[in-house]
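Missing here: one protein chain of the complex. Every other protein chain is in place.
And now, subunit A:
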Amino acid sequence: MLNDNNTPLLSFRGLTKSFSGKTVVNGVSFDLYPGQVVGLIGENGAGKSTTKNMLCGLLEPTAGKIFVNGQLVEKNEGHVHGISAVHQELSLFGALTVAENMCIGQLPGSATKINWKKVEEIAQEQLDFLGIEIDTSATVESLGAGKQQIVEIGKALLHADKVLILDEPTTSLTAVEREKLFVLIDKLSTRGIAIIFISHFLEEIYRVCDHYIVLRDGTQVDSGLLANVPQRKLEEMMVGRTIDNANVQHSQPHGGEALRVEQLSSADFKDVSFNVKQGEILGIAGLMGAGRTEVAEAIFGLRPSTGSVYINGVKTENRTVDSMKQLSACYLPEDRRTNGLFLNRPVRENLSAAAIYRFIKQGITKLGFAGESHVSQKIVNDMGIAIPHIEVRVDALSGGNQQKVLLSRWMATEPKLFILDEPTKGVDIGAKFDIHTKIINLAKNGAAIVIVSSDLPELLNVSQRILVMRRGKMVGEFQREAFDSVKIISLAASSNDKGEGR
(Lines give C-alpha, C1' and ligand atoms only; values in the text may rest on other atoms or scores of the structure.)
Protein backbone atom coordinates (compact mmCIF):
# COMPACT_ATOMS: atom_id res chain seq x y z
CA MET A 1 0.00 0.00 0.00
CA LEU A 2 1.34 3.35 -0.98
CA ASN A 3 -0.24 5.37 1.77
CA ASP A 4 0.07 4.91 5.44
CA ASN A 5 -3.32 4.62 7.00
CA ASN A 6 -3.01 7.74 9.09
CA THR A 7 -3.18 10.30 6.30
CA PRO A 8 -6.50 10.49 4.52
CA LEU A 9 -6.28 9.84 0.77
CA LEU A 10 -8.85 12.48 0.18
CA SER A 11 -10.40 14.96 2.53
CA PHE A 12 -12.77 17.76 1.87
CA ARG A 13 -13.86 20.60 4.11
CA GLY A 14 -16.94 22.75 3.75
CA LEU A 15 -17.57 21.93 0.10
CA THR A 16 -20.22 24.32 -1.17
CA LYS A 17 -21.70 24.85 -4.60
CA SER A 18 -24.10 27.54 -5.75
CA PHE A 19 -25.67 27.96 -9.15
CA SER A 20 -26.73 31.50 -9.91
CA GLY A 21 -27.16 32.33 -6.27
CA LYS A 22 -28.98 29.14 -5.34
CA THR A 23 -26.94 26.94 -3.02
CA VAL A 24 -27.37 23.26 -3.86
CA VAL A 25 -24.61 21.85 -1.69
CA ASN A 26 -23.65 23.53 1.53
CA GLY A 27 -20.65 22.57 3.65
CA VAL A 28 -19.90 18.92 3.06
CA SER A 29 -16.81 17.63 4.89
CA PHE A 30 -15.24 14.19 5.20
CA ASP A 31 -11.93 12.32 5.50
CA LEU A 32 -11.49 9.32 3.25
CA TYR A 33 -8.82 6.77 4.21
CA PRO A 34 -7.35 3.98 2.05
CA GLY A 35 -9.67 1.00 1.77
CA GLN A 36 -12.67 2.82 3.12
CA VAL A 37 -16.02 2.45 1.44
CA VAL A 38 -18.24 5.42 2.14
CA GLY A 39 -21.92 5.53 1.33
CA LEU A 40 -23.04 8.95 0.15
CA ILE A 41 -26.77 8.85 0.69
CA GLY A 42 -29.74 11.15 0.41
CA GLU A 43 -32.98 11.57 -1.44
CA ASN A 44 -33.19 12.67 -5.05
CA GLY A 45 -32.04 16.26 -5.24
CA ALA A 46 -30.22 16.17 -1.92
CA GLY A 47 -26.97 17.20 -3.61
CA LYS A 48 -25.23 13.84 -4.06
CA SER A 49 -24.43 14.31 -7.73
CA THR A 50 -23.18 17.86 -7.25
CA THR A 51 -20.91 16.67 -4.46
CA LYS A 52 -19.65 13.87 -6.69
CA ASN A 53 -18.96 16.28 -9.55
CA MET A 54 -16.94 18.54 -7.27
CA LEU A 55 -14.89 15.60 -5.98
CA CYS A 56 -14.05 14.26 -9.44
CA GLY A 57 -13.23 17.69 -10.81
CA LEU A 58 -16.20 18.24 -13.13
CA LEU A 59 -17.45 21.18 -11.08
CA GLU A 60 -15.46 23.78 -9.26
CA PRO A 61 -16.68 24.30 -5.70
CA THR A 62 -17.95 27.77 -4.83
CA ALA A 63 -16.29 27.38 -1.44
CA GLY A 64 -14.46 24.74 0.53
CA LYS A 65 -11.16 22.89 0.30
CA ILE A 66 -10.08 19.55 -1.11
CA PHE A 67 -6.93 17.80 0.17
CA VAL A 68 -5.25 14.82 -1.50
CA ASN A 69 -2.77 12.95 0.73
CA GLY A 70 -2.93 15.89 3.09
CA GLN A 71 -1.92 18.36 0.40
CA LEU A 72 -4.27 21.19 -0.48
CA VAL A 73 -5.46 20.93 -4.08
CA GLU A 74 -5.82 24.30 -5.77
CA LYS A 75 -7.61 23.08 -8.84
CA ASN A 76 -9.11 19.62 -8.66
CA GLU A 77 -8.57 17.75 -11.90
CA GLY A 78 -9.84 14.41 -10.66
CA HIS A 79 -7.80 11.77 -12.43
CA VAL A 80 -4.57 13.74 -12.05
CA HIS A 81 -4.98 13.23 -8.32
CA GLY A 82 -6.02 9.61 -8.65
CA ILE A 83 -9.73 10.28 -8.33
CA SER A 84 -12.02 8.71 -10.89
CA ALA A 85 -15.76 8.48 -11.14
CA VAL A 86 -18.15 6.09 -12.80
CA HIS A 87 -21.21 8.12 -13.63
CA GLN A 88 -24.73 6.83 -13.92
CA GLU A 89 -24.54 7.30 -17.65
CA LEU A 90 -21.46 5.36 -18.69
CA SER A 91 -18.91 7.05 -20.92
CA LEU A 92 -18.29 4.01 -23.10
CA PHE A 93 -18.25 3.53 -26.86
CA GLY A 94 -20.75 0.85 -27.79
CA ALA A 95 -19.27 0.10 -31.20
CA LEU A 96 -15.72 -0.34 -29.91
CA THR A 97 -14.30 -3.44 -28.26
CA VAL A 98 -13.77 -3.86 -24.53
CA ALA A 99 -10.01 -3.49 -24.91
CA GLU A 100 -10.34 -0.38 -27.09
CA ASN A 101 -12.72 1.19 -24.61
CA MET A 102 -10.45 0.59 -21.65
CA CYS A 103 -7.31 1.92 -23.29
CA ILE A 104 -8.67 4.75 -25.43
CA GLY A 105 -7.60 7.39 -22.93
CA GLN A 106 -3.94 6.33 -23.00
CA LEU A 107 -3.21 4.23 -26.06
CA PRO A 108 0.09 2.37 -26.04
CA GLY A 109 2.29 2.83 -29.09
CA SER A 110 2.56 5.94 -31.22
CA ALA A 111 -0.19 7.99 -32.86
CA THR A 112 0.55 6.35 -36.20
CA LYS A 113 0.91 2.85 -34.84
CA ILE A 114 -1.23 1.64 -31.99
CA ASN A 115 0.32 -1.30 -30.19
CA TRP A 116 -2.71 -3.59 -30.33
CA LYS A 117 -0.92 -6.41 -28.54
CA LYS A 118 -0.24 -4.13 -25.63
CA VAL A 119 -3.83 -2.87 -25.65
CA GLU A 120 -5.08 -6.45 -25.33
CA GLU A 121 -2.57 -7.12 -22.56
CA ILE A 122 -3.48 -4.07 -20.54
CA ALA A 123 -7.20 -4.79 -20.84
CA GLN A 124 -6.77 -8.46 -20.02
CA GLU A 125 -4.55 -7.66 -17.05
CA GLN A 126 -7.06 -5.16 -15.72
CA LEU A 127 -9.95 -7.60 -16.12
CA ASP A 128 -7.91 -10.30 -14.39
CA PHE A 129 -7.20 -7.86 -11.58
CA LEU A 130 -10.92 -7.23 -11.28
CA GLY A 131 -11.48 -10.97 -11.42
CA ILE A 132 -14.05 -10.86 -14.20
CA GLU A 133 -14.13 -12.88 -17.37
CA ILE A 134 -15.01 -10.71 -20.35
CA ASP A 135 -13.89 -11.21 -23.93
CA THR A 136 -11.66 -8.21 -24.60
CA SER A 137 -12.45 -8.32 -28.32
CA ALA A 138 -16.23 -8.18 -27.85
CA THR A 139 -17.95 -4.90 -28.60
CA VAL A 140 -19.25 -3.12 -25.53
CA GLU A 141 -22.79 -2.88 -26.93
CA SER A 142 -22.92 -6.68 -27.02
CA LEU A 143 -22.38 -6.87 -23.25
CA GLY A 144 -25.00 -6.75 -20.51
CA ALA A 145 -25.33 -3.74 -18.24
CA GLY A 146 -23.35 -5.45 -15.47
CA LYS A 147 -20.34 -6.19 -17.62
CA GLN A 148 -20.45 -2.71 -19.16
CA GLN A 149 -20.27 -1.34 -15.63
CA ILE A 150 -17.23 -3.47 -14.89
CA VAL A 151 -15.54 -2.32 -18.10
CA GLU A 152 -16.17 1.27 -17.09
CA ILE A 153 -14.74 0.63 -13.63
CA GLY A 154 -11.71 -1.04 -15.19
CA LYS A 155 -11.28 1.90 -17.53
CA ALA A 156 -11.57 4.38 -14.67
CA LEU A 157 -9.05 2.55 -12.49
CA LEU A 158 -6.50 2.45 -15.34
CA HIS A 159 -6.25 6.23 -15.19
CA ALA A 160 -6.72 6.89 -11.51
CA ASP A 161 -6.56 4.20 -8.91
CA LYS A 162 -6.73 5.84 -5.50
CA VAL A 163 -10.30 6.99 -5.09
CA LEU A 164 -13.20 5.55 -7.03
CA ILE A 165 -16.62 7.20 -7.01
CA LEU A 166 -19.55 5.03 -8.06
CA ASP A 167 -22.77 6.91 -8.80
CA GLU A 168 -25.88 4.73 -8.43
CA PRO A 169 -24.02 1.82 -9.96
CA THR A 170 -26.74 -0.78 -9.43
CA THR A 171 -29.81 0.83 -11.03
CA SER A 172 -29.60 -1.13 -14.26
CA LEU A 173 -28.17 -4.35 -12.84
CA THR A 174 -29.81 -7.68 -12.13
CA ALA A 175 -29.57 -9.25 -8.69
CA VAL A 176 -26.70 -11.50 -9.75
CA GLU A 177 -24.78 -8.68 -11.41
CA ARG A 178 -25.29 -6.54 -8.33
CA GLU A 179 -23.76 -9.18 -6.07
CA LYS A 180 -20.78 -9.51 -8.42
CA LEU A 181 -20.26 -5.77 -8.26
CA PHE A 182 -20.34 -5.86 -4.45
CA VAL A 183 -17.74 -8.61 -4.35
CA LEU A 184 -15.59 -6.48 -6.64
CA ILE A 185 -15.99 -3.44 -4.38
CA ASP A 186 -14.94 -5.53 -1.38
CA LYS A 187 -11.89 -6.66 -3.28
CA LEU A 188 -10.89 -3.16 -4.39
CA SER A 189 -11.26 -1.96 -0.83
CA THR A 190 -8.90 -4.63 0.52
CA ARG A 191 -6.35 -3.41 -2.03
CA GLY A 192 -6.43 0.04 -0.47
CA ILE A 193 -8.64 1.82 -2.96
CA ALA A 194 -11.03 4.21 -1.27
CA ILE A 195 -14.55 4.12 -2.64
CA ILE A 196 -17.43 6.56 -2.47
CA PHE A 197 -20.64 4.67 -3.15
CA ILE A 198 -23.63 6.81 -4.05
CA SER A 199 -26.98 5.13 -3.67
CA HIS A 200 -30.38 5.38 -2.14
CA PHE A 201 -30.76 1.66 -1.74
CA LEU A 202 -29.97 1.44 1.97
CA GLU A 203 -29.59 -2.36 1.94
CA GLU A 204 -26.81 -1.89 -0.59
CA ILE A 205 -25.17 0.73 1.56
CA TYR A 206 -25.12 -1.67 4.50
CA ARG A 207 -23.87 -4.46 2.26
CA VAL A 208 -20.78 -2.67 0.89
CA CYS A 209 -20.00 0.41 2.96
CA ASP A 210 -18.35 0.94 6.31
CA HIS A 211 -18.95 4.69 6.61
CA TYR A 212 -21.77 6.98 5.58
CA ILE A 213 -22.50 10.61 4.75
CA VAL A 214 -26.15 11.69 4.73
CA LEU A 215 -27.14 14.71 2.67
CA ARG A 216 -30.48 16.41 2.85
CA ASP A 217 -31.41 19.54 0.91
CA GLY A 218 -27.75 20.10 0.16
CA THR A 219 -26.48 20.03 3.71
CA GLN A 220 -24.61 17.29 5.47
CA VAL A 221 -26.95 15.92 8.14
CA ASP A 222 -24.59 13.40 9.60
CA SER A 223 -21.61 11.18 8.87
CA GLY A 224 -19.78 8.43 10.67
CA LEU A 225 -19.34 4.72 11.12
CA LEU A 226 -22.18 2.76 9.62
CA ALA A 227 -22.07 0.01 12.24
CA ASN A 228 -23.20 2.51 14.86
CA VAL A 229 -26.41 3.47 13.08
CA PRO A 230 -29.50 1.37 12.58
CA GLN A 231 -31.15 1.57 9.16
CA ARG A 232 -34.27 3.18 10.58
CA LYS A 233 -32.23 6.06 11.94
CA LEU A 234 -30.56 6.52 8.58
CA GLU A 235 -33.91 6.62 6.81
CA GLU A 236 -35.19 9.23 9.21
CA MET A 237 -32.12 11.34 8.58
CA MET A 238 -32.67 11.08 4.82
CA VAL A 239 -36.33 12.05 4.98
CA GLY A 240 -35.76 14.51 7.78
CA ARG A 241 -38.49 17.12 7.94
CA THR A 242 -41.60 16.16 9.82
CA ILE A 243 -44.58 16.32 7.60
CA ASP A 244 -47.32 18.65 8.61
CA ASN A 245 -50.54 17.05 7.44
CA ALA A 246 -52.77 19.23 9.54
CA ASN A 247 -53.27 21.97 6.97
CA VAL A 248 -54.35 19.65 4.19
CA GLN A 249 -58.09 19.33 3.92
CA HIS A 250 -58.82 16.33 1.81
CA SER A 251 -62.20 15.62 0.35
CA GLN A 252 -63.49 12.11 0.60
CA PRO A 253 -63.39 10.17 -2.64
CA HIS A 254 -66.85 10.47 -4.01
CA GLY A 255 -68.48 8.97 -7.03
CA GLY A 256 -67.39 6.02 -9.04
CA GLU A 257 -64.22 4.58 -10.31
CA ALA A 258 -62.37 6.86 -12.70
CA LEU A 259 -59.50 4.60 -13.69
CA ARG A 260 -58.88 0.90 -13.35
CA VAL A 261 -55.69 -0.76 -14.53
CA GLU A 262 -55.61 -4.53 -14.76
CA GLN A 263 -52.60 -6.77 -15.23
CA LEU A 264 -50.67 -4.14 -17.16
CA SER A 265 -47.29 -5.51 -18.28
CA SER A 266 -44.46 -4.42 -20.52
CA ALA A 267 -40.71 -4.86 -20.74
CA ASP A 268 -40.20 -2.62 -17.72
CA PHE A 269 -42.99 -3.69 -15.38
CA LYS A 270 -45.21 -6.65 -14.75
CA ASP A 271 -48.79 -7.30 -13.66
CA VAL A 272 -49.57 -3.83 -12.43
CA SER A 273 -53.18 -3.43 -11.24
CA PHE A 274 -54.79 -0.56 -9.38
CA ASN A 275 -57.77 1.77 -9.45
CA VAL A 276 -58.57 5.40 -8.62
CA LYS A 277 -61.93 6.86 -7.66
CA GLN A 278 -63.26 10.24 -8.65
CA GLY A 279 -62.08 12.81 -6.15
CA GLU A 280 -59.23 10.63 -5.00
CA ILE A 281 -55.52 11.43 -5.02
CA LEU A 282 -53.40 8.32 -5.43
CA GLY A 283 -49.63 8.51 -4.98
CA ILE A 284 -47.25 6.06 -6.58
CA ALA A 285 -43.96 5.85 -4.69
CA GLY A 286 -40.80 4.06 -5.66
CA LEU A 287 -37.21 4.64 -6.58
CA MET A 288 -35.97 5.85 -9.93
CA GLY A 289 -36.13 3.00 -12.37
CA ALA A 290 -38.89 1.18 -10.49
CA GLY A 291 -41.10 1.44 -13.58
CA ARG A 292 -43.51 4.13 -12.39
CA THR A 293 -43.11 6.46 -15.36
CA GLU A 294 -43.33 3.49 -17.69
CA VAL A 295 -46.70 2.52 -16.19
CA ALA A 296 -48.01 6.03 -16.71
CA GLU A 297 -46.77 6.04 -20.28
CA ALA A 298 -48.35 2.65 -20.95
CA ILE A 299 -51.71 3.90 -19.67
CA PHE A 300 -51.55 6.65 -22.27
CA GLY A 301 -50.39 4.34 -25.04
CA LEU A 302 -46.94 5.91 -25.20
CA ARG A 303 -45.31 2.51 -24.88
CA PRO A 304 -46.51 -0.94 -25.87
CA SER A 305 -48.09 -3.00 -23.11
CA THR A 306 -50.47 -5.86 -22.43
CA GLY A 307 -53.35 -5.80 -19.97
CA SER A 308 -56.39 -3.58 -19.77
CA VAL A 309 -57.18 -0.01 -18.79
CA TYR A 310 -60.71 1.11 -17.95
CA ILE A 311 -61.77 4.75 -17.89
CA ASN A 312 -65.03 5.34 -16.03
CA GLY A 313 -65.67 1.62 -16.28
CA VAL A 314 -65.25 1.52 -20.05
CA LYS A 315 -62.45 -0.58 -21.46
CA THR A 316 -60.04 1.32 -23.72
CA GLU A 317 -58.51 0.03 -26.95
CA ASN A 318 -55.54 1.39 -28.90
CA ARG A 319 -54.87 4.18 -26.46
CA THR A 320 -53.14 7.36 -27.60
CA VAL A 321 -52.72 10.67 -25.83
CA ASP A 322 -55.40 12.06 -28.12
CA SER A 323 -57.91 9.25 -27.57
CA MET A 324 -57.34 9.59 -23.82
CA LYS A 325 -57.96 13.30 -24.11
CA GLN A 326 -61.35 12.48 -25.66
CA LEU A 327 -62.00 10.45 -22.51
CA SER A 328 -61.10 13.46 -20.34
CA ALA A 329 -57.79 12.03 -19.18
CA CYS A 330 -54.47 13.86 -19.31
CA TYR A 331 -50.85 13.05 -18.61
CA LEU A 332 -48.19 15.51 -17.46
CA PRO A 333 -44.84 13.92 -18.20
CA GLU A 334 -41.85 13.95 -15.91
CA ASP A 335 -39.60 15.81 -18.29
CA ARG A 336 -41.74 18.82 -19.01
CA ARG A 337 -38.99 20.58 -20.94
CA THR A 338 -38.63 17.94 -23.63
CA ASN A 339 -41.97 16.14 -23.50
CA GLY A 340 -44.51 18.70 -22.48
CA LEU A 341 -43.86 22.32 -23.27
CA PHE A 342 -43.25 24.19 -26.50
CA LEU A 343 -40.21 25.94 -25.12
CA ASN A 344 -39.70 28.52 -27.84
CA ARG A 345 -43.37 29.55 -27.95
CA PRO A 346 -45.08 32.12 -25.74
CA VAL A 347 -47.02 31.26 -22.61
CA ARG A 348 -50.28 32.13 -24.38
CA GLU A 349 -49.85 29.42 -26.99
CA ASN A 350 -48.64 26.90 -24.45
CA LEU A 351 -51.76 27.49 -22.39
CA SER A 352 -54.18 27.09 -25.28
CA ALA A 353 -52.48 24.18 -27.03
CA ALA A 354 -54.56 21.34 -25.61
CA ALA A 355 -57.89 23.14 -25.98
CA ILE A 356 -57.09 24.88 -29.22
CA TYR A 357 -60.45 23.97 -30.79
CA ARG A 358 -62.25 26.11 -28.28
CA PHE A 359 -60.63 29.16 -29.76
CA ILE A 360 -60.98 28.55 -33.49
CA LYS A 361 -64.72 28.28 -33.71
CA GLN A 362 -64.75 31.20 -36.12
CA GLY A 363 -63.57 28.84 -38.78
CA ILE A 364 -62.44 30.12 -42.13
CA THR A 365 -64.36 33.36 -42.19
CA LYS A 366 -62.37 34.80 -39.37
CA LEU A 367 -58.97 33.24 -38.92
CA GLY A 368 -57.39 33.77 -35.60
CA PHE A 369 -57.86 32.69 -32.08
CA ALA A 370 -60.73 34.57 -30.60
CA GLY A 371 -60.53 34.91 -26.86
CA GLU A 372 -57.21 33.08 -26.59
CA SER A 373 -55.35 36.00 -25.06
CA HIS A 374 -58.22 36.81 -22.74
CA VAL A 375 -58.55 33.25 -21.46
CA SER A 376 -54.78 32.84 -21.14
CA GLN A 377 -54.52 36.03 -19.10
CA LYS A 378 -57.28 34.82 -16.83
CA ILE A 379 -55.56 31.47 -16.28
CA VAL A 380 -52.28 33.22 -15.53
CA ASN A 381 -53.99 35.35 -12.89
CA ASP A 382 -55.92 32.42 -11.37
CA MET A 383 -52.91 30.14 -11.17
CA GLY A 384 -50.59 32.80 -9.84
CA ILE A 385 -48.10 32.30 -12.66
CA ALA A 386 -45.51 35.01 -12.10
CA ILE A 387 -44.72 36.42 -15.53
CA PRO A 388 -44.59 39.97 -16.92
CA HIS A 389 -47.01 39.19 -19.78
CA ILE A 390 -48.42 36.19 -21.62
CA GLU A 391 -46.17 36.59 -24.65
CA VAL A 392 -43.08 35.55 -22.69
CA ARG A 393 -41.39 32.49 -24.11
CA VAL A 394 -41.83 29.47 -21.87
CA ASP A 395 -38.11 28.64 -21.72
CA ALA A 396 -37.55 31.91 -19.87
CA LEU A 397 -39.77 30.75 -17.00
CA SER A 398 -38.71 29.13 -13.73
CA GLY A 399 -39.39 25.44 -13.21
CA GLY A 400 -42.35 26.16 -10.98
CA ASN A 401 -43.99 28.50 -13.45
CA GLN A 402 -43.37 26.07 -16.29
CA GLN A 403 -45.11 23.34 -14.35
CA LYS A 404 -48.02 25.64 -13.63
CA VAL A 405 -48.32 26.45 -17.32
CA LEU A 406 -48.38 22.76 -18.18
CA LEU A 407 -50.93 21.98 -15.50
CA SER A 408 -53.12 24.91 -16.54
CA ARG A 409 -52.98 23.89 -20.17
CA TRP A 410 -54.59 20.57 -19.35
CA MET A 411 -56.99 22.05 -16.84
CA ALA A 412 -58.40 24.09 -19.73
CA THR A 413 -59.70 20.83 -21.22
CA GLU A 414 -61.43 20.09 -17.90
CA PRO A 415 -60.13 16.53 -17.52
CA LYS A 416 -61.64 14.06 -15.08
CA LEU A 417 -58.40 12.13 -14.67
CA PHE A 418 -54.89 13.52 -14.21
CA ILE A 419 -51.72 11.49 -14.17
CA LEU A 420 -48.90 13.72 -12.94
CA ASP A 421 -45.35 12.47 -13.22
CA GLU A 422 -42.99 14.23 -10.79
CA PRO A 423 -45.19 17.35 -10.73
CA THR A 424 -42.84 19.36 -8.52
CA LYS A 425 -39.44 18.19 -9.69
CA GLY A 426 -37.04 21.12 -9.80
CA VAL A 427 -39.69 23.45 -8.41
CA ASP A 428 -39.07 25.84 -5.54
CA ILE A 429 -40.94 25.53 -2.25
CA GLY A 430 -43.46 28.29 -2.86
CA ALA A 431 -44.55 27.04 -6.26
CA LYS A 432 -44.61 23.53 -4.88
CA PHE A 433 -47.14 24.56 -2.28
CA ASP A 434 -49.25 26.28 -4.96
CA ILE A 435 -49.21 23.20 -7.14
CA HIS A 436 -50.18 20.97 -4.21
CA THR A 437 -53.10 23.24 -3.41
CA LYS A 438 -54.25 23.14 -7.05
CA ILE A 439 -54.04 19.37 -7.08
CA ILE A 440 -56.11 19.06 -3.91
CA ASN A 441 -58.68 21.49 -5.28
CA LEU A 442 -58.91 19.55 -8.51
CA ALA A 443 -59.72 16.44 -6.49
CA LYS A 444 -62.29 18.31 -4.46
CA ASN A 445 -63.98 19.22 -7.70
CA GLY A 446 -64.25 15.56 -8.57
CA ALA A 447 -61.17 14.80 -10.63
CA ALA A 448 -59.25 11.59 -10.05
CA ILE A 449 -55.53 12.18 -9.67
CA VAL A 450 -52.53 9.89 -9.84
CA ILE A 451 -49.21 11.38 -8.73
CA VAL A 452 -45.97 9.63 -9.53
CA SER A 453 -43.24 11.11 -7.38
CA SER A 454 -39.81 10.37 -5.95
CA ASP A 455 -40.44 13.04 -3.36
CA LEU A 456 -41.97 10.98 -0.56
CA PRO A 457 -42.90 13.89 1.71
CA GLU A 458 -44.88 15.26 -1.21
CA LEU A 459 -46.84 12.03 -1.58
CA LEU A 460 -47.40 11.81 2.16
CA ASN A 461 -48.67 15.33 2.14
CA VAL A 462 -50.97 15.28 -0.85
CA SER A 463 -52.24 11.76 -1.48
CA GLN A 464 -54.99 9.78 0.18
CA ARG A 465 -53.51 6.44 -0.71
CA ILE A 466 -50.00 5.42 -1.72
CA LEU A 467 -48.91 2.51 -3.86
CA VAL A 468 -45.29 1.41 -3.77
CA MET A 469 -43.47 0.10 -6.84
CA ARG A 470 -40.16 -1.67 -6.85
CA ARG A 471 -38.26 -3.05 -9.83
CA GLY A 472 -41.30 -3.21 -12.09
CA LYS A 473 -43.83 -4.51 -9.57
CA MET A 474 -46.46 -3.14 -7.21
CA VAL A 475 -45.24 -4.21 -3.81
CA GLY A 476 -47.41 -2.37 -1.32
CA GLU A 477 -50.39 -0.15 -0.63
CA PHE A 478 -50.89 2.28 2.25
CA GLN A 479 -54.06 4.10 3.28
CA ARG A 480 -53.61 7.62 4.59
CA GLU A 481 -54.19 6.57 8.20
CA ALA A 482 -51.36 4.07 7.88
CA PHE A 483 -48.81 6.34 6.16
CA ASP A 484 -45.35 5.66 7.50
CA SER A 485 -42.47 7.21 5.60
CA VAL A 486 -39.89 4.82 6.99
CA LYS A 487 -41.97 1.79 6.08
CA ILE A 488 -42.60 3.10 2.60
CA ILE A 489 -38.94 3.88 1.97
CA SER A 490 -37.76 0.53 3.19
CA LEU A 491 -40.39 -1.20 1.09
CA ALA A 492 -39.40 0.76 -2.01
CA ALA A 493 -35.69 0.26 -1.45
CA SER A 494 -35.61 -3.22 0.00
CA SER A 495 -34.08 -5.94 -2.07
CA ASN A 496 -36.46 -8.70 -1.07
CA ASP A 497 -39.93 -9.02 -2.41
CA LYS A 498 -42.11 -9.66 0.59
CA GLY A 499 -45.11 -7.41 0.16
CA GLU A 500 -46.15 -5.31 3.10
CA GLY A 501 -49.05 -3.13 4.02
CA ARG A 502 -51.53 -4.84 1.78
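Note that in this section a contact is a pair of C-beta atoms (placed from the backbone, for glycine too) under 8 Å apart; a residue touches a chain by one contact, two chains touch by 3 or more; residues count from 1.
Convention: contacts and distances are computed from a predicted model.
Undergrad: So one subunit is absent here. Using its UniProt record, which name fits best from "ABC transporter permease", "Acyl-CoA thioesterase-like N-terminal HotDog domain-containing protein", "histidine kinase" or "Anti-sigma factor RsiW"?
TA: Missing chain, per its UniProt entry: "ABC transporter permease".
Undergrad: With the full complex in mind, choose from A:Asp268, A:Glu297 or A:Asp421 the residue touching the hidden chain.
TA: The single option touching the absent chain is A:Asp268.
Undergrad: Among A:Gly14, A:Gly94 or A:Gly224, single out the residue that touches the unshown chain.
TA: A:Gly94
Undergrad: Per the definition of touch given earlier, which of A:Asn6, A:Ser20 or A:Thr112 contacts the omitted chain?
TA: The one listed residue touching the chain not shown is A:Thr112.
Undergrad: Provide the residue numbers of subunit A that touch the chain removed from this figure.
TA: 89-96, 100, 104-105, 107, 111-114, 116, 174-176, 267-268, 270, 471-473, 495-497
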